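Here the complex is missing one protein chain, while the rest keep their positions.
Chain IDs A, B and C follow the sequence of writing; residue 1 opens each chain.
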Amino acid sequence: MNAVKDIFRSDYENQWCPGCGNFGILAAMKDAFIKLGLAPDQLLIVSGIGQAAKTPHFLKCNTFHGLHGRALPVATGAKIANHALNIVVNSGDGDCYGEGGNHFIHAIRRNPDITLLVHNNKIYGLTKGQASPTSDMGMVTKIQKQGVISEAFNPLAVAIVLGAGFVARGFSGDKDHLSELIQLGVKHKGFSLIDILQPCVSFNRINTHDWYKKRVYALKESENVHGDHTTAIEKSFEWGDKIPVGVFYKEKKTTFTDHINTLQKGPLNSVKYDREKLQKILSKL
Amino acid sequence: MNAVKDIFRSDYENQWCPGCGNFGILAAMKDAFIKLGLAPDQLLIVSGIGQAAKTPHFLKCNTFHGLHGRALPVATGAKIANHALNIVVNSGDGDCYGEGGNHFIHAIRRNPDITLLVHNNKIYGLTKGQASPTSDMGMVTKIQKQGVISEAFNPLAVAIVLGAGFVARGFSGDKDHLSELIQLGVKHKGFSLIDILQPCVSFNRINTHDWYKKRVYALKESENVHGDHTTAIEKSFEWGDKIPVGVFYKEKKTTFTDHINTLQKGPLNSVKYDREKLQKILSKL
Amino acid sequence: MDITIKICGQAGQGIQTVGHFLALVCREAGLFLMAVNDFESRIRGGHSFFQIRISDKPVHAPHHKVNLLIALDKKSFEIHQKEMLPEGLVLLNQAEKQGNKQIESIPFEELAEKAGAKITSNTVAAGAALGVLRAPMKLIEKTLSSQFRSKGEDIFKKNVKAAELGYDAVKDITFKWGFDWKTSESENILIEGSHAIALGALAGDCRLGAFYPMSPATGIMARLAEYSDDFPLVVEQAEDEIAAINMIIGGSFAGVRSMTATSGGGFSLMTEGLGLAAITETPVVIVNSQRPGPATGLPTRTAQTDLHFVINASQDEFPRFVFAPGSPEEAYETMSRAFHLSEKYQVPAIVLTDQHLNDSWFIIEGGLSAPYKAERFILKDEQIEDAFKYERFAIDASGVSPRALPCMGNAIVVASSDEHRQDGHISESITNRIDMVDKRNSKIPDMRKEMNSPDGYFADSDFLLLGWGSTRGAVREAVDILRSEDFNAGSFHFTDLWPFPDDAVEKILKGKKKIIMVEQNSTAQLGRLIRQQTGIGYSKAILKYDGRPLYPNDIVEHFKEYARLS
Partner (left out) sequence: MDITIKICGQAGQGIQTVGHFLALVCREAGLFLMAVNDFESRIRGGHSFFQIRISDKPVHAPHHKVNLLIALDKKSFEIHQKEMLPEGLVLLNQAEKQGNKQIESIPFEELAEKAGAKITSNTVAAGAALGVLRAPMKLIEKTLSSQFRSKGEDIFKKNVKAAELGYDAVKDITFKWGFDWKTSESENILIEGSHAIALGALAGDCRLGAFYPMSPATGIMARLAEYSDDFPLVVEQAEDEIAAINMIIGGSFAGVRSMTATSGGGFSLMTEGLGLAAITETPVVIVNSQRPGPATGLPTRTAQTDLHFVINASQDEFPRFVFAPGSPEEAYETMSRAFHLSEKYQVPAIVLTDQHLNDSWFIIEGGLSAPYKAERFILKDEQIEDAFKYERFAIDASGVSPRALPCMGNAIVVASSDEHRQDGHISESITNRIDMVDKRNSKIPDMRKEMNSPDGYFADSDFLLLGWGSTRGAVREAVDILRSEDFNAGSFHFTDLWPFPDDAVEKILKGKKKIIMVEQNSTAQLGRLIRQQTGIGYSKAILKYDGRPLYPNDIVEHFKEYARLS
């Protein structure tokens, strides 16, 4: 962003911990938006509650910072009201896969043209370090004294079997790659999920920046844009010594708002109230 | 059940529509419980709200008929309190995959030793015929005037990628096969999902008994108990002219309550209050 | 003339079809009607009824005695026998004659088969009922034509035949009551409560309805969905009620008027979202159609049990509107008003209805009229002094900040569920917090000015019956009955409940010694609310909480007992 003016700069003080992976995500977002030619007044960011969900405060944009877990329905409603909106959702692993798990499933089924960025730090950051749905088994916290005993949630695999048309994983430590993924996600017509591996320096002592650096590798271009469920799912389960990032699955699908007849006449929020039409109905009762 | 006394007979009037697929499920359940050697006082059935969820009223058993969508957390709590309980959950496609979707995900992650029977009629029965998460695209209802525009939820595939250790599909029209599945599910140590294809004669005019009869086939024994995700997921997407039923995936896993140290001393509800222990803590503050 | 016809039988037997047909004929004839729909939470079997009160004058409540009972099965007759007027008549769906001379046996299915299709048995039953009432066959044919012509000549003809067979089967029966039948050109409309609610939403320029099915609210959204092809309107079935409320908040934030409808259980799940609408000052309309609880309770029955709940729902305090319309006309107007006021003050509006209002049918005088405009309270860039400096939560004396929409101009709109500054960004500052609480609360005086005072009926009477919501008709009629028996009784009906019209109510009730609450709950919620807001207590509460609608007679009987003792 050196030469380019930081048009997304927010005057609002950033509240993340120094060294947090979220800074990398924020930088990649700005970079992607600029490369996409978007201006702050052309962008609506919807978020839930958590460290991740604070993101829209830290860049200039239209913002709806809603409830913990409930960003996706808000975004879906906004998209119905004005399907011309460019909507990005910032969410956390707890926000999106824990409290908001049901909306995650059903947003994918609907396929609205929205880009979902999940800052996956495998921990509840803002509430000070409880396990999240993506925490690996065995992780010890103040609540999980014995270590996590539930299977880690695999968002990519779930999204793929639910029929998501764009499923990717990024890493906050690789801004350029992440920016590319975000650009692809935003350009994809339909629901796009980008799960982002994000170190939390304050509470996750396992999945650190270095831990990831050693493991993360980019899927090859050829592996990328494949419409083949099986391989995509298999890849999504690769975890441990080697962790793939990139686009796991991509497929063109009719979007939610393209499906709805009424909306083909134009954005809902731009139609005028029509008394005649209503009166006709009332008179025919 | 001819010769055997119907020990699970309930005196309570059945409220389902004549011809409903639920009757087949009820019969298979009774048959399975008898074959498993269970008595009504050894069985706790937890359910949500819907036609499916009324099931425990129609057979003799301990019953907790809770809220719409919330059977699984109730069952999990009961299992924690007394892990000796035999718990079966009766739920509907709306109850379990719609309102209760988040609990479905996270119950599987926990892997409590509970058998979940989802009466999947691909419709909201009790509320008179709205689309459910499993309704196929295009199905027209009073609400979905344009036809369903969301992708149908595939419970089997989702359960498999979430790591469920027993994933099966049954058909209400084949009592013996379904009874077998239920027996296997109950015997399986850990969470078992049996999604049951169930015609709703009042509201689902597409997926009728005959429609299924023509399509349903049993997975071969060899295909059955395989611990191979990939094939299982592929099979779970087979839908249309041929619809497989049977066990799609099976794998042994430590159960939720087996994981918890405290519970290894015996059921939580059978331990006595220990004043000394508490007083010691209080005195050391 | 004022008679009650009760059609009863098992769910799935077509009770509503019969009833609806009778209702259409009445409308054609310029008569009035009020019909309650009683059914169990099951799809087939059991027992249900549709009870129509027909009159040549407008009627607003059901009557407890039956003139004509149409029993589709024997059990139904046994259940309702005791409600029959001494000279009432029963048409029983069977071939064998009954010993009882009050009962006429007519085999509806058999006659239907004779008419050429067993499926027309409901038309046979309707024909018989109308025959008893001596409705002209012409009127019946006309109504059948509007119902069945579109389905083909054959179906129409079979139904005419079926109606005739039913009609003829009763031609020798004498019935004490009847109407002066004529074909009327009246503008009166036959409408179900939930239909009026849905139309009121359209009149409020509603564009998005997101909901999760729940009795007795589903009917509202089904009605609304009927208009989604022709109107700029999307009805979306959400995965759960939490999604529903958050969707409409998103929709409203992006600029369209949005609503949801649910019952208490769903409303419970929406309470957190209610607070989100409040702190982000996003207008939304929520219909809570009450049914008995707690929890699942009685899904298809009626109640007035959620008044305190909706006034206090969600953590912390914030202004909201609460309305409870008492008739379909009022429901239509209230909905439209709720959308208007919710947007004007940027607060959530809750409309409390119940199963009784939603599922009952009414013939109402005149028609409904569409509002001439939908005044919007949204700013475009041009209307903002400096769009680049726009602050969504700017504070002024009214507490209502100028509202722009996201991505509709240069104004950047920032909203947060955290306590926030005027520009929408999070703030933990002490002074900001106080300012923002005060800002939100400062809307209340203006909001209260929008509230209508309770509607008085013989307001100066000694005894005052106080009610709210759907019991309006029953209470008024009880007053009429009581006055005809020389009791000095009047009533006040509360539709606008929150912000509570404190001063108006205090003025009305001050010094009144005989205040009688009439409510469908077990704790006299309105009575408690009045006391909380004015300090004025009540002397008697007539409470019905069995899930069934309130009949004028319920009130009259309890009133007399009370008046006798006091």
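Odds and ends about this structure:
What we mean here is this: contacts are C-beta pairs under 8 Å (C-beta built on N, C-alpha and C of every residue); 3 or more make two chains touch, one makes a residue touch a chain.
None of these values were measured; they are calculated from a predicted model.
Only one of C:Glu272, C:Asp359, C:Asp423 or C:Glu477 touches the absent chain when the whole complex is considered: C:Glu272.
Across C:Gly131, C:Gly166, C:Pro232 or C:Pro292, the single residue that touches the chain missing here is C:Pro292. Within the complete assembly, residues 40-41, 242, 263-265, 267-269, 271-272, 274-276, 278-280, 290-301, 303, 305-306, 308-309, 311-318, 416-419, 426, 428, 430-431, 433-434, 437-438, 441, 521-523, 525, 528-529, 531-532, 535-537, 545-548 of chain C touch the chain that is not shown.
Although one chain is not shown, part of chain A still touches it, namely residues 15-18, 49, 51, 67-69, 98-99, 101, 124-128, 130-131, 133, 142-146, 202-203. Although one chain is not shown, part of chain B still touches it, namely residues 12, 15, 40-44, 46, 49, 54, 56-57, 60-67, 70, 72-82, 84-86, 102-103, 105-106, 260-263, 265, 268-269, 271, 273-275, 277-279, 281-283, 285.
One rule holds for everything that comes next: only the chains that are shown with their structure count from here on.
With centres defined as mean CA coordinates, chain B is found 31 Å away from chain A. Centre-to-centre separation between chain B and chain C, using Cα means, comes to 37 Å.
Between chain A and chain C, the centres computed from C-alpha atoms are 41 Å apart. For chain B, the set of residues touching two or more other chains reads 98-99, 101, 133, 146. Residues of chain C found to touch two or more other chains are 228-229, 239-240.
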